[in-house]
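Only one protein chain is missing from this complex, and each of the others stays in its spot.
So that you can tell them apart, the chains are marked A, B and C in the order they are listed, and the count of residues begins at 1 in each.
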Amino acid sequence: MAGNTIGHIFKLTTFGESHGPAIGGVIDGCPSGLKIDLDGIEKEMQRRKPGQSAIVTQRKEEDIVTFYSGIFEGETTGTPIGFLIHNKDQKSKDYSHIKDTYRPSHADFVYDKKYSKRDYRGGGRSSARETACRVVAGAIAKQILSDVKITAFVSSVGNIKVDSHYSSLNFLEIENNPVRCADPIVARKMEDHIKEIRKEGDTIGGVISCVIENTPIGLGEPVFDKLHANLGKAMLSINAVKGFEYGSGFNGTKLRGSAHNDSFDSDGKTRSNNSGGVQGGISNGMDIYFNVAFKPVATIMKAQQTIDSENNVVEMKGKGRHDPCVVPRAVPIVEAMAALVLVDFYLINKTIKI
Amino acid sequence: MAGNTIGHIFKLTTFGESHGPAIGGVIDGCPSGLKIDLDGIEKEMQRRKPGQSAIVTQRKEEDIVTFYSGIFEGETTGTPIGFLIHNKDQKSKDYSHIKDTYRPSHADFVYDKKYSKRDYRGGGRSSARETACRVVAGAIAKQILSDVKITAFVSSVGNIKVDSHYSSLNFLEIENNPVRCADPIVARKMEDHIKEIRKEGDTIGGVISCVIENTPIGLGEPVFDKLHANLGKAMLSINAVKGFEYGSGFNGTKLRGSAHNDSFDSDGKTRSNNSGGVQGGISNGMDIYFNVAFKPVATIMKAQQTIDSENNVVEMKGKGRHDPCVVPRAVPIVEAMAALVLVDFYLINKTIKI
Amino acid sequence: MAGNTIGHIFKLTTFGESHGPAIGGVIDGCPSGLKIDLDGIEKEMQRRKPGQSAIVTQRKEEDIVTFYSGIFEGETTGTPIGFLIHNKDQKSKDYSHIKDTYRPSHADFVYDKKYSKRDYRGGGRSSARETACRVVAGAIAKQILSDVKITAFVSSVGNIKVDSHYSSLNFLEIENNPVRCADPIVARKMEDHIKEIRKEGDTIGGVISCVIENTPIGLGEPVFDKLHANLGKAMLSINAVKGFEYGSGFNGTKLRGSAHNDSFDSDGKTRSNNSGGVQGGISNGMDIYFNVAFKPVATIMKAQQTIDSENNVVEMKGKGRHDPCVVPRAVPIVEAMAALVLVDFYLINKTIKI
Partner (left out) sequence: MAGNTIGHIFKLTTFGESHGPAIGGVIDGCPSGLKIDLDGIEKEMQRRKPGQSAIVTQRKEEDIVTFYSGIFEGETTGTPIGFLIHNKDQKSKDYSHIKDTYRPSHADFVYDKKYSKRDYRGGGRSSARETACRVVAGAIAKQILSDVKITAFVSSVGNIKVDSHYSSLNFLEIENNPVRCADPIVARKMEDHIKEIRKEGDTIGGVISCVIENTPIGLGEPVFDKLHANLGKAMLSINAVKGFEYGSGFNGTKLRGSAHNDSFDSDGKTRSNNSGGVQGGISNGMDIYFNVAFKPVATIMKAQQTIDSENNVVEMKGKGRHDPCVVPRAVPIVEAMAALVLVDFYLINKTIKI
């Protein structure tokens, strides 16, 4: 089926392995007439890239995007936008320790079994490096949806979490701390926790929350392409994601209908918002909000038992510079995927009435 | 975009409103040569249909499927399978109370805003009645995947939940109680709880867990069509679903990598299974398991404030026979959607090697 | 892949075998708010149905469409439109002569080889009966495109052809003769020719020309979904079609650029129209016109040599009531397919600019 495309009208196709010469993508279906803000794209790339703070991987990747088509004199032309991000220093390294040995909870084993032939260098296609292309496309999607405000932030790391409702948080704090937590006091605790875990050679999981304000009413295409179903799929397609919930989420299962229902006010808004901005798979104009669960990074600096491709049990230990916790850098990826889903529905929605 | 199709090779398209003359579907891409077990389909339909026990809605719907094509002399021919489920007694009812009034936390409001023209009778297209068509297609998908065992069961209702790991449960108990809980003692508590809530005219949410045994290695198409991403989308497309998590899920975010990683044994299996049978978006041959969160049914027998189509604030109260808790009847729907996702990946997987 | 769907936004999926209980379809992506003219649909069905004149098959099929969804109080609601056309008298017939014997130039042989299991009754899925569903959907597409005028007519039968340019023909004549030829004098010759051929138990091919007036500028999605490429595919998907040409077509290959180029006038129209209303795959506002080649019907009343499923050479002869020439009844099908392609591009075109 070829699973490297997302979207129906605004379509992103990505390609590239983490240690090949480049990764890249094609955006097909971007409307013409959009003045592209290259700085805006660059800014999103900076938020995702390695080495930006003391609590993320210290790998050096510049992540510079080169556009090859679809943009002319600074404006989109309606033709496909092709782009590359060249990989630096991808040559001379030694990958012999992972060439024939399957890292636990990585995709090495399944890629080998599924495809027989595998680029074993640093994760190959299964590397989270691929998400850089999503951030490029998401940044363009955001520029189309200029009225919509998409804000993601870290809401938990391990057992440390933000308890306040998002409406009482100051989103301007998010970029003021390396964890990208909207609560500066909790952020400090998270940062300390991540540092400690890194010292131990271990890793930790976390949750990213995302709030989408000012979505127009009517986005989403029931019955299978419900707005939250496609948001969920998009989030679950991000590396290391284990769960998705929107609105009242798993907690909502404990409530009674009389407490959960969102009654309407005379302006068409609802008093509560357990629906999370989506009813019957269609946006109702209220804030959309959801949580995305990330597992701890699988590469740890501790010895683990595993097997090689001939089923010999061997011991292995992570090498190199890896993130002790993925959520700080995943914040812009969550926003990008949300933007991609929304822009697709936004364009589709132009076709649904006579 | 027309969101009424799911699948890439094995495609289901559904149509129909809850109170129109019929609902139905088309399955395109079903392989030829499958001997159809009509009783197997009928059995799944019986599990979903209303009126089967004291704790579900007492509506009468026979849900008899008529096939019009694609099956000849009891065997699939590779051509599209069209089918209808006629709606009974859909005429003469009085819907005036919901014609112009938006039921809280239903899709009435958003359908009206999105499409302007809406079939207001009993939920129309947004009714969960549509899922009957999914169960038909899912039953056929199960017959193709005869080696794979898909088992869903209710694992929580409100605050009452099954605490044991699924491996210690006896799945044969599931159909022995009206809640479809795998633990008979917990099932009894859930049943009592649901009855109590119904008496109050209220509703309650719950969680369905699903375990898929014996999945072949290699299903799933990264990077966007990861196995768990499409499973997640499929589950989130079911009415009333608010969340999806697989493997360690949201709880896994609290773990360290050293505790979360699944180390390999010499037979290629993993010792633990926090991955939930999926690594890098591809099945690894271990059990796939996931949880699906359902909100409380929105139709309650209590007075609620809402608005009509002219934004007048009005009071409304549910009428008719509705489910006090949706999870018992949603068990076969979860299984059906899982089967649809798996069969699609199973067929795609035939194309990925030279 | 499941090839029973056409369209990207306005999607038609069809199902059904010629001698099963019914054929039918689902239209997904039809915009809401269209007042459906049922008489308009009925009229198109009448043009396609058997038995309407002396030169077509005398089979009796009433071809009555029943809609099951997507239309409420006479108006489309944006939800999928499901419909059936029941087959009459499909039971008790004797098909033993074609059960295991492959009719020459029919699809029996390839369906058997491809799928192993085949509905052999009267062509099964490969019967042109399936096109009735296309006419239903095409009629709805025409109603959306109310400003566009799509006119098909028979321009040749065997060696008898209309020589005049379409602009000198009176399209009102088309429905005045059973051949559906726009030139009444040629029509008479064609009719006589068809009658003669039928007497001989033989069949004859022909060409249908189609003219689309008043198409908006801008329809078509290069580079692969060029307007004429999708029109061509749609026409070639009709049973018995062997060729498609638009604008100057095959004849244009003989011209020099200086003679073929269409120079512009100050109003943006072109003086000549060798382009056939399409430049670079996008409509330019001039008339779109094209020709569709139909082979002679394969079922003849003469003895032919063929083989059975065990490769024994046998003699066979057509039975029953078949068309001696397919083009008169294919006129509404050509129009329907043109309408389906255009409406899809029309809706897509709403998404291409900021």
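In this text, contacts are C-beta pairs under 8 Å (C-beta built on N, C-alpha and C of every residue); 3 or more make two chains touch, one makes a residue touch a chain.
Keep in mind that what you see is a predicted model, and the values were worked out from it rather than measured.
Hidden chain, full complex: it touches shown chains A, B, C. Contact with the undisplayed chain is limited, among C:H19, C:K49 or C:R125, to C:R125. For chain B, the residues touching the chain absent from view are 9, 29, 31-34, 76, 78, 144, 347-348, 350-354. Although one chain is not displayed, chain A still touches it through residues 1-5, 9-11, 13-17, 20-24, 26, 28-29, 32-33, 66, 68-70, 72-73, 75-82, 84, 114-119, 124-125.
The set of chain C residues touching the chain not shown comprises 1-6, 8-9, 14, 102, 104-107, 109-111, 113-116, 125-126, 130, 156, 158-159, 197, 202-207, 217-218, 220-226, 228-230, 232-234, 236-237, 239, 242-250, 252-258, 260-268, 270, 274-276, 279-284, 291, 293-300, 302, 304-307, 311-313, 344, 348-349, 351-353.
Just so we're on the same page, only the chains that are shown with their structure count from here on.
Separating the centre of chain B from that of chain C, both taken as means of CA atoms, is a distance of 39 Å.
Residue positions of chain B touching 2 or more other chains: 1-5, 9, 14, 114-116, 125.
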